[in-house]
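One protein chain omitted, others in place.
Per-chain residue numbering starts at 1, and chain names A, B and C are given in the order in which the chains are listed.
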């Protein structure tokens, strides 16, 4: 299948590799061209504008935030003006539900299809084609693009026809992960200051209480306090919690735990740790307990 | 092995059944005698005071809180005065770390052994001999009693010689579960008010994000809003979070998420819902979002 | 002095009356014309568009939020296109610091002056010409307009040349008031449930501890639970705390108490109480304590 892919960051690059591996023809675009060139050596072709990338009729985007995607879609030589009628834009980015709504409407007006298909998983999972995709939008567009999504995921969940619903699920999911990080941070600070070995405590959590790969994975990072290099940067996590709070505000659903997470992530950012892995949220509790950094 | 068991509530009863099933001779005591009589029909013998139960030299206690255990140990005809030197008291209850410390000292003075061995798991798990035990105290006492603990558990973790360390682990563990309940409550309120099917959201959590039996189990209760009959009463959960906060205060480790949990559990109790399952903590977020009760 | 006034709500109307009383010629505009007509009977003249109102060269605006002011300034027949070079726009509204920045830049480009001059005080204070004004912007524009500001205030504070600084002060001030409301709400819930007379407690606060008119004023409303008619609607208070949090986010200054206020105000709004006075924030603590509504 011919497909365009825009946004070649930590996540975008391994996704393109998996698309190529699955036999798709991929036309890539990235603002910083060098990242596209790496992929060209592995079989991708390079487009020089988002518009040029749209010729294939199906475009996947994986960008950092609303603003980057806005420029790519609505900007000069953007997707909106170039995608043919009947074409589909699949947005893999974690964006606001309000912006997802605006994208759905703008594409519909141009007789194009818009699908929100945010993904769960870190770069390692992207490389291993083990992401989880949550898709919402017009059913036929999802079906058409399913082979693309399956090229890099272990599971595709389809939520329904309203695109923003997939973004809500993604934001609620990331909120749950951040809540887990905060709870682990506080629990480990308590355990440490009470003279209990945190590694032993983690073993109990993994072996019996939660038995969950994500607790195991993040628990290990926190016990070892190994936050660099970042799998998922704290600043991106802060962005996602902001988006969850914006969605909660729009829905009139107060989320005090999300507020606490935002405040702790913001403190880490204000103190200059925004580039660390977001698991370092756990360091807020350690710092407040007077534990050495 | 001959063993005494004191405290025949929702947890104590199935534990005794498992001890009997494993071939141990069990002498039971309960303040309300009728609960002991049920077990007598299944092979247990009945003691009429805690002191009388202690003759066997090994006594397991499973009581509601510090106060109940204090009366049983330090009261007239209590354990402390009756347990022979060299005897062992294994406390399965969720008690404060300060009280565990006091028990350890009091028993040591009498040349008795004290082991804190709190358990994770609800009554169903107790019945199925699937609890997880976290034990701390004198190594030889733990080894001696291990067959008893194994009679009702799928896993026994040994923390070390200081009894209160096991209580810290238990309290930190229950804090993590309550944090999960709060996070699920907020996430489901957001999802519901945004028009996404909560059951579908739960399926995604279970099938990919957390893949954890405890998320699955509690997630189901919350999605169905089925909080009665209670597996674990909210008032007991409130007690445990209070104990976690007391331990955190003693260790000078601030736990703002634990504070939030205490406040929400206390609000539920103040509004008359203390007898429901503690998963109903999730209803705080639903109520604050204006969702119908 | 000749001046235009746009926005004739609960605050705008008494302000115009005070301007008239001080002898100024006032040209008024309001989207709903009837409110302008009331003032016409008292000496004001009516403009039929914002643009028409701008002829005088000085325009005061008092509107509900960023969106209303954006339409009035940037919309068709808006202020920006109509105000003569050298003219001044004095914005009395509580708006975001980001939007104040945008206004300052847009007016500067047109060689117009922009002054942020938000006010503290409720409608009664506006009527009594007892508001407190916090002004920031070009010094000569502030000096020129000072007689206008003094017509309805007891005090004008001048912050400096950067307009958004006045908005920061206003938002931080409203945050402090809301924090006072929350603290009173929690204190009164404690006092009530402990069997102490809240009126007596309030007397102690006023007579000795705080001796502050604003504690006295709001304390009385809360003790009497008399939240209607609203002097300042909860929904407007919620808007202001949102703006304070947005400013805090932009400045990377976490404000957990502001987060708590936002969540409690949002819960009141979600439960259908957004039209009450924002002092009803105190009812969140009462409700959580199980006190009758």
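What we mean here is this: a contact is a pair of C-beta atoms (placed from the backbone, for glycine too) under 8 Å apart; a residue touches a chain by one contact, two chains touch by 3 or more.
Computed from a prediction, not measured in an experiment: that's the story for all the values here.
**Student:** Which residue, C:114, C:175 or C:278, contacts the hidden chain when the whole complex is considered?
**Tutor:** If we include the chain that is not displayed, C:175 is the one touching it.
**Student:** Out of C:92, C:248, C:266 or C:279, which touches the unshown chain?
**Tutor:** C:248
**Student:** In the whole complex, not just what's shown, which of C:26, C:187 or C:238 touches the removed chain?
**Tutor:** The single option touching the absent chain is C:187.
**Student:** Give the residue, chosen from C:127, C:141, C:265 or C:289, that touches the chain omitted from the document.
**Tutor:** Residue touching the chain left out of view: C:289.
**Student:** Please give every residue of subunit A in contact with the chain that is not shown.
**Tutor:** 256, 263, 266-267, 270-272, 288-290
**Student:** Please output the residues of subunit B touching the missing chain, sorted low to high.
**Tutor:** Output for subunit B: 242, 249, 252-256, 259-260, 262-264, 266-267, 269-270.
**Student:** Which parts of subunit C are in contact with the chain that was left out?
**Tutor:** Those residues of subunit C that touch the unshown chain are 97, 120, 132, 134, 154-155, 157, 159, 162, 164-165, 168-169, 171-173, 175-177, 179-180, 182-184, 186-187, 189-196, 200-201, 203-205, 207-215, 244, 247-248, 251-258, 260, 285, 288-290.
FYI, only the chains that are shown with their structure count from here on.
**Student:** Work out per-chain C-alpha centres and flag the one nearest the whole-protein C-alpha centre.
**Tutor:** Per-chain C-alpha centroids compared to the overall one single out A.
**Student:** Please tell me the distance, in whole Å, between the geometric centres of subunit A and subunit C computed from their C-alpha atoms.
**Tutor:** Centres of subunit A and subunit C (C-alpha means) sit 39 Å apart.
**Student:** Counting only residues that touch at least 2 other chains, which ones in subunit A make the list?
**Tutor:** Answer for subunit A, listing residues that touch two or more other chains: 252-256, 260.
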